[in-house]
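For reference, the structure discussed in these notes is given below.
Left out: one protein chain. Kept in place: all the others.
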Amino acid sequence: MINVPTIELKNVSKTFDEGKVLAVDNVSLKIEDGEYAFLLGPSGCGKTTTLRIIAGLEEPTEGKVLIDGKDVRGIPPEDRDMGFVFQHFEIFEHLTVWENVTFGLEMRGYSEEYIIQQAEKALKIVGLLEKANEYPSIFGNPGLQKLGIARAIATGAKILIMDEPLGSLDPKVSRVFRHELRNIVKDLKLTAIHVTHNQEEAMAIADKIIIMRAGKILQVGTPYELYENPNSIFVANFLGETNFLQGFVLKLFDDETMRVWIRLGGPKLNCRNVRNRFILDDNVVIAFRFEDVYLFPLDYDFEKSPYDWSKMQFFRAILESSRFIGDTKRFYLILDNGDRCVSVKPGSFEENFKLGEELIVAVHQDDIHVFKMPKNLIYELSLT
Amino acid sequence: MNLTKKEEILQVEESEVKKQLPLSLRIDRFFSKPVYRKSLDAITIIFFILVIIGPIINIFSTIFLNIPKIYHDVFNDELLGNLQWLNILRGLGTSFSIATIAVIFDLLIAFPTAIILTRYEFKGKKILDALVDLPMAVPTSALGFSVLLFWGIFGIEPGYFLIILGHIVFTFPYIVRNMKIVLEKTAVLYEDAARTLGAPGFTVFRTITLPLMKEGIIAGSILAFTRSLGETGATIIMSGLVETAPILIVGFRRQLQLPSASLLAGILIAISITLLFSIKFFTRRVGFPAKKVFPKLERFLSHKYLRITRDSLAFTLLIVIIIIPSFFIVSQIEGQKLSQELFLANDYKWAYLYVSLINSIQIGFLAVVINLIFGIPFAFIITKRKWGKIITILDTILDVPIAIPSAALGFAIFLFWGPAGLGLFEPGFFMILFVHVTFSFPYMVRPIIGVLESSNVGVEEAARTLGASNLTVFRKITLPNIKQGIIAGCIMVFTRSLGETGATIVVMGNVRTIPVLIVDWVEANNFPSAVFASILVIIFSAILIFLLRTVSKNARKR
Partner (left out) sequence: MVNIRLENITKKYGKTTVLDNVSLEIKDKEYLIILGPTGAGKTTLLKIIAGLIKPDSGKVYFDERDVTKLSPSERNIGFMFENYALFPHMNIFDNIAYSGRVHDRDPKKTATLVQQVLMMTLLTGRNNAYPDELSGGMKQRVALCRALMNLEQTKLLILDEPLKALDAGLRMSLRRELLLMAKSEYLQLTVIHVTNDEKEAMMLADRIAIINKGKINQVGTPYEIYFHPVNLFVAFFMSEINYFEGRCIKDIKPEWNIFKEPRKANQLFLRIHKNSMPMLIDIGAENRFAAYVRKELHEQIKHGDKILLIVRANHFKIRLGNRLKEKNNSFLGKIFRRKFMGVFYRFEVKVKIKDQEKLIIITIPATREIHKTFLENSEVTVYFPKELGIIFKHPGLDKINEVLKLE
């Protein structure tokens, strides 16, 4: 069973309202055994519908849904062996913690010893074993979701489906809890699919991210792959924080690089021209992440450092303002041509910059991503 | 669950585990198949049609089939000419005017009362809240009697004016309850926003609260109007020589003037149904002037002292016109006269009392059971089935028994099932039961719809993802969660049944229920006995209302 992907969708589409609303548009994806996959995208992109199709709470209008190679269309959720975790917890408030957790096991007809064993194991994993005889009303949101997770994993199902499981928790709580969640999935060797609109959450704990927008899949890859090689302006903008500058191709070089001249008399920067996709005079949008922007005072001695500066692209900018954010520091810059960009450095970055000071800005050639100018740049840059 | 077993159990491997579903779950799975669900739906719809739609259609078809006869009796009698028709018109006019005046007066008192109960915090609020609900606890005939006795002290004789005073009392709890619900739903949030933007109290009320309440108030007022239109039991007691439309129907029925009764019943039913449907479709058009602001005037009107005056006035009226008359009867027990008349006289009144009480309780209980059996599936159909327009129609028709004058519907049922129609039932116990089932059906279904709609679909999905079949979900998840709604429905059905007078009179034959007995005794001037019977029923109903409030409070706590 290891060769077949655990979850596979083939050309799945879903319409609502007698065909008027196309929620999921020809989506194909594979999730392998033991992978922690994310369906990530803005509200309304179809990620929750896709998730519910996998769980059996919705049926696809077209396409196939394969679990372990078997077509599961028509099989209701009660007969699919999966655990589901809901955004609003959906805890059975009239049952105790213990009864919530044993519910799924009872439905499967296991022996009493087995049920006790599995339920204790699940409660221990989430740290709620001492509260087994209490009613869920004693918990706040984090406790309720822990209970929801225990209930879903107690049955021993190997697939865990989660619809914005951290969405109803305080930001602080979700930032702490997300790592516990990943640890649970990994320790139990589950295959997990997790839906969210929060890219920080996805980047923090995903093995594989599937980015969706308007019912379609835009790109699939590990956080590293998506971060290093976004295939569209939307993906580059949606993941992490990115600077965008418009310009056109000024010069082509032999080694699959080129020089781009930023608009309105902005800087000239060398960047990659992968597979020579771009030609002279092409209108382009270049992108580089906030944390890839390096700052130096005008009098910085580049010779002193052993670092190879040959691939760094330098230009000047004025420091408009800066902010200390704890783990990071942010610097807001204005270029000569009026364009703005932002640099993010670790919180311990040592500097003596003054507001209004002109600084040297450097970005590594390989950190610059280039895209063809789209017809509707505003739509591409929108996060919805 | 015994945690200490942990030490005794060795690790149990999954392969050693017996995977055999317990019997209950296997039964659930079997009956979760679509064919069973569809059959249940079909049976429920048939019940609904027979019980509610059937008699109504029958009235209209009877009218159409008997147009010549009706025309003859009502418009063109040899002796009386069109006297019947004039009577009918007069009765309708009286009923309409009474209903209008009562509703308007009620709105004026109910508004400040509802606002006080939903927006203010003060000691004794719970008591006021209970006080306002109490007239609902009193069955209408007892209520009518109490009102009669109270205002009689001031020299107000049975007649038009007394009827109005009675209807004000009778419809008040419904209007206030409706207003409270609407006010509670209207987010305080919007009022807070308006206040932070500089609006004084009166401006907030006029520009924010009122427009947002509009639909709810109109719906509530129309329903209250139709109840007043159809009220029979209390009206008979308070009417003297005045004849409202329902009283006319009762009269026609007693005198076996069936064509006239049919016509009037049909007219009343048609009016009520029209009003009911109009709620759904026309409330949007009505607007309140919300744009113009009169800052100085409204700041003055918001002034604390004006508010206190207004509230005190409303409170006084509440006590004097509504609360005291409702319970006046309790003070009217005259021990000696009572025992003489009731127990020592030789016409076995106490025996009648006993039998009527048993009848009322039996009918109430059976009505609850029957409505439970069909009401729960019906509530599910309305909330869960995706049948589009059909659901809207069913939803609207559901309220018809509330909106239609009880005497009229009673007559329709009499026509449909009785000797003049299918001939399956004689006037008597079972026809009374039938009538009670019809009337109280919406009172069972509405609370259940309420909890179903506000209950969480998510938990049911969660149960399914954990392996529960549809019937298991219903048994283990849905039912415990809607328990409160079901209990509320049962209590309301029983209470409604206990107080039902108008239709019962039409179909009772020789059988008596308590409310009808009260009417009989008042008409025969056996006041002490009537007082005693009324107090008995009041105590009964008060206990039921108290239970209802406790159950609803627990529901809200969770």
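A and B are the chain letters, set down in written order, and residue numbers restart from 1 in every chain.
By definition in this document, contacts are C-beta pairs under 8 Å (C-beta built on N, C-alpha and C of every residue); 3 or more make two chains touch, one makes a residue touch a chain.
Being a predicted model, the structure only gives us computed values, none of them experimental.
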item: Chain not shown: contacting residue from B:K69, B:R195 or B:R310; value: B:R195
item: Where the missing chain touches chain A, by residue; value: 42-43, 127-128, 139-143, 146, 170-173, 175-177, 179, 182-183, 197-201, 203-205, 222-224, 227, 238-241, 289-291, 323-328, 344, 346-348, 350, 352, 383-384
item: Contact footprint on chain B, counting only the chain that is left out; value: 187, 189-190, 192-200, 203, 207-208, 211-212, 290-291, 293, 295-296
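By definition in this document, only the chains that are shown with their structure count from here on.
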item: Whole-Å separation of chain centres (CA-atom averages), chain A against chain B; value: 54
item: For the chain B and chain A complex, residues of the former touching the latter; value: 1-3, 5-6, 9, 11-12, 14, 17-22, 25, 456, 458-459, 461-469, 472, 476-477, 480-481, 558
item: Interface residues, chain A side, partner chain B - complex; value: 55, 57, 76-80, 82-84, 86, 88, 90-94, 98, 102-104, 106-111, 113-114, 116-117, 120, 132-133, 137, 148, 151-152, 155-156, 161
